[in-house]
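Take a look at chain A:
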Amino acid sequence: MSAIEVGGKNIALDEDGFLADIGDWNEEVALALAKTENVDMTDAHWEVVNFLRDYYAEYKIAPMIRILTKAIGKKLGKEKGNTKYLYELYPAGPAKQACKIAGLPKPTGCV
Partner candidate 1 sequence: MTFGILVQEGPYNHEASDSAYHFIQAALAEGHKITGVFFYNDGVTNTTKLMDIPADDRHISKRWSELGAKGVPLIVCVAAAKRRGINSDVLIDHARIDGLGQLSELCIESDRLITFGD
Partner candidate 2 sequence: MLHIVNKSPFSNGNLDTCLRIAQADDPILLIEDGVFAVKKGTSLEGRMKETVGRHPVYALQADLKARGIEGVVDGVTVCDYAGFVRLVEEHRPHSWL
């Protein structure tokens, strides 16, 4: 288990760099997590992160990619509702990378 330092506080991570306690998340923590993934957070990145957080708050799961693209297309506009757009923002994959930055639990990898 590793940790990142945010605002003088140590935030514990699991072996894959996800938050050990999802309650630790805030925007500053998100920026620090983005740095570990070499992602520069733009408004477009935040849009996806906020979408994921809202989805998780409502349904208690991270949506699978097909559902994510469909729902994003519906909420943020058709031009954003596709995997190409999401992979441009999060090259390592929205499920892994965007969920990590959004402070969601690690996907179980059960597909």
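Going forward, a residue touches a chain if its C-beta (ideal position, glycine included) is under 8 Å from a C-beta of that chain, and two chains touch if they have at least 3 such contacts; residues count from 1.
Selection criteria: all candidates are chains of the complex that A comes from, given by their letters.
Since the model is a prediction, treat every value here as computed from it, not as a measurement.
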Neighbour of chain A by the touch rule, complex-wide, chosen among 1 or 2: 1
Interfacial residue positions of chain A with respect to candidate 1 in the complex: 108-111
